[in-house]
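Of the protein chains in this complex, all but one are displayed in their positions.
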Amino acid sequence: FSGAGLIKPMEELKINFEKSHSIVIDIHYGSSGEIFAGVAAGQPCDVLIPGAEKYTDDALKNGWVLENTVTKMVLHIPVIAVPKGNPAKIKGLMDLTRPNVRVAIGDPKAPAIGRVAKQILIRGGIWEKVKSNISVYAPTVNQLLIYAALSQVDAAIIWGDLVTWAEGKGKLEIIPIEKEYNIIKTIPTAICTGALHKNTAIQFNEYITSPEGMKIWEKWGFEPCAE
Amino acid sequence: MAIASLFVVPSWDDVRHNIWSEEMRFSLKLSLITGITSTILVMLFALPIGYALSRFRFWGKGLVKTVIDMPIAFPELVLGLCLLLLFGSTILRDILASAGINFVFTKKGIVAAQFFTALPYAIRIMKSTFDYINPRLEFVSRSLGYSMFETFKNISLPLAKNGIVASMVISFARCIGTFGTVLILAGGSYMKTEILPITLYLNISYGNMGMALTSGIVLMIVSFLAIFVFEKAEVSL
Amino acid sequence: MAIASLFVVPSWDDVRHNIWSEEMRFSLKLSLITGITSTILVMLFALPIGYALSRFRFWGKGLVKTVIDMPIAFPELVLGLCLLLLFGSTILRDILASAGINFVFTKKGIVAAQFFTALPYAIRIMKSTFDYINPRLEFVSRSLGYSMFETFKNISLPLAKNGIVASMVISFARCIGTFGTVLILAGGSYMKTEILPITLYLNISYGNMGMALTSGIVLMIVSFLAIFVFEKAEVSL
Amino acid sequence: MSFLRIDNLHISLGDFYLKDVSFTLEKRDYLIIIGPTGAGKTILLESIVGFWKPQKGSIYLEKVDITNELPEKRNIGIVYQDYVLLPHFTVFDNIAYGLKKKKCCQKESKIREMACMLNIDHLLHRRPDTLSGGEQQRVALARALVVDPKLLLMDEPFSALDPQTGRETRQLLKRVISKSDITVIHISHDLNDAWALANKTAVLREGALLQFGKVDEIFNRPRSAFIANFVGATILHGTAEKNGNGLTSVNIDGVKLASIDSAINGSDVTVAIRPENIIVLKK
Partner (left out) sequence: MSFLRIDNLHISLGDFYLKDVSFTLEKRDYLIIIGPTGAGKTILLESIVGFWKPQKGSIYLEKVDITNELPEKRNIGIVYQDYVLLPHFTVFDNIAYGLKKKKCCQKESKIREMACMLNIDHLLHRRPDTLSGGEQQRVALARALVVDPKLLLMDEPFSALDPQTGRETRQLLKRVISKSDITVIHISHDLNDAWALANKTAVLREGALLQFGKVDEIFNRPRSAFIANFVGATILHGTAEKNGNGLTSVNIDGVKLASIDSAINGSDVTVAIRPENIIVLKK
């Protein structure tokens, strides 16, 4: 099980791993919420790689994943995405406080990016001011991407790796968030309690967190965790 | 069977507690209001359009029918995107705004999303229903002095009863259950544009499975009651 | 309008490039195969069930009708979860496994998901269609020596033509467009259980809007062609 | 002063053509149209009421061209051959439906009276699909009669009635018509109707109007062998005599024939009998 946003590196990792171990791996992609629901409903799952630690934590609490298998893998860096041409002339986090700037963030309770965005804004001391500019709290990350790409909002706080593709295609522009405010998250991996192929799962987890695996992650715009 | 299995997992205390939470009450109320409004709007549009498609011949009718049917084939996400592009586009947005209407990220957006999700179904069903009504009965009414519109009201509509019930059941169910379209167009913000399927999704994302299941159960009960009433109405009418 | 606006955004080079990618070809082929299979299965079940609901009276009929209609009201996510709980449950899973069938995370699962998504619509439409067919015509056929089943085949089915087309259009469109149910039951595995709506979703998820839009367009073209053929068939039959 | 004028009416439907039909009716005329099946009688009637659009020709009602008028504006009553009752209404509502559109009072009593006369008052609460053929036919008749149309079109309105009910219904119709200045066009397969009800007769065959004129003109001076054969009745002369059981007995040179028609005792009368009504039994 993997977050859908990780599909590109995961596919490459999968192919390499399959080659070297001559086994077949099924990876199911979905939003973090959906794959989490899948695990909750008892879908057979060996390895869970959601988009944020929150899910592995929750899963741990419910006893769905094995305690000592939760490993931090790569970094998730929030950025500000703005529509092509940057109509609202956003240059940094502080510009979000300007009146009439339409901002979208994730629902602070739902996707990990929502909570992070709120924390960033609070750390920047502008939560209250930006709040009035927020036109939507999106429950899914995809929405943030869509709204920004379709100019429905002037700025959205979103994961950096998510927009590398779109940036390449010239649909979006990325405005980095100032270091002093930014909160960087990590993507975890964990092995499920109900895993049917526990040994293979451990091997897979070892592989994707190995230096060899990290090269692939980097290729697709993720930064390895500095452990 | 598939339905019953949903009831197995949650603990009952949890459900009882969640069902009276403010969030649930809000989302239930909003779901009902938007669902009913959309269903009514859908029927208001589907009846005349379905009738016209059934009775009149015109150039390019096959094309028109196909285009009307197509949104059924769209994943909710796509339909939501289409609507967003449509209502979010500067031209239409300005026109609507001058009329004081804004669909993007608002409750009106929920209704719009539900409306466009259910409309194609209702039109298609009404068209095929009117195909089965003998036009001579309509002619008799006209030869007795009733205009085309009065005839539609007095003859075609009552005779289409079974098809109307089918349309309404499907429209209402579709309206109350649609998630993706509403999510994209209306945003799906907590306690703002939150309808039952969104409550469900939000709570799954929060990891609050109890609340998620509760909203699933509430949704089921609401749709069960509504559909049961419709289906009974068919028999008694 | 809403549909046209989808074509505005993507750049054409992008689309041209994506449309021939291996992923797109795989997902288009899988979509067509599963969509057609499911539609056929749906109709095979919907025709006799719809007929029975229309012609026979039995105790608890209102309840049965309501339960059949209900899945329409479920968000796709919920329906998917229900099916997962059903087919993933140990008992049924073992039974099916001994018959060599596994729905969870397989292509058969896609068909199962589409089947259960579209079936309630088809049943409801067929029921209301058969309501409009005069049972005396069926009796005439029987008095001429045809059994009930032969009469159904020779009389009821041809007369229900318009309703069957409506059911098929809606079923096929629903099958090809459903996303959430398939995602949960069959899993959205890249190049394995990837149908068009999942291609779209996966590509949006990692920000590849070009590919996402291309799959949206392919989906639209496929559904347009299929529905156009169905709607033409209605006229010519 | 023509009341209804049909001018070169031409309608084509598949293989069938209604060919240049023209005739004129005065107010209070009663026209019986006869002709073999498939002659186009029903099509002619339904084009007057506006169901078929003519390709050529025109229809004038009281000097107004109604050829392209909407059916609801024509104010013409019609009894369809296959009744076409509204299945979702009760018998009462079927009869009341046309009346509701009219501004008039005492609708309910009018409907009940009409139903009483046609002997269908016990069926008023029923749905049409539970009625027998003859009952449906009388409901269709009531629905057309109750609105007092200026022009009444009837397509075989007595075909499903037994002889006795048919007799009563014809008498009722005569009574209703005599009280108003209604003009009637009536399609019938019973040639007796021409004698008993009409003052004009038209013969239609294969879409063409073969002859149109006074009733005795058609019967006594048929314009072609086909018409002669089609209407070939025996005409006799005799004296009317009252008979015991309400019937009139006609004495024709000593032979007595019982008839349901009434005549003054002792008066000289003409009797018409059609050959298909003379049943010959070998001894």
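Each chain gets a letter, A, B, C and D, in the order it is written, and its residues are counted from 1.
The working rule: a contact is a pair of C-beta atoms (placed from the backbone, for glycine too) under 8 Å apart; a residue touches a chain by one contact, two chains touch by 3 or more.
The shown structure was predicted, so the numbers you read here are calculated from the model rather than taken from an experiment.
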Omitted chain's touching partners, listed by label: C, D
Residue among D:Leu161, D:Val184 or D:Ile218 touching the omitted chain: D:Leu161
Interface residues of chain C (partner: the chain not displayed): 136-137, 139-148, 154-155, 158-159, 161
On chain D, residues whose C-beta touches the chain left out of the figure: 13-14, 34-38, 41-42, 81-82, 126, 130-135, 138, 156, 159-167, 189-192, 195-196, 229-230, 232, 234, 236-237, 240, 245, 247-248, 250, 252-264, 267-283
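Everything that follows uses one rule, which is that only the chains that are shown with their structure count from here on.
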Chain nearest the global centroid, as defined over all protein CA atoms shown: B
Rounded Å distance between chain B and chain C, as computed from the means of their C-alpha atoms: 19
Chain D, residues touching no fewer than two other chains: none
Residues within chain A bordering two or more other chains: 34, 37, 41, 142, 146, 150
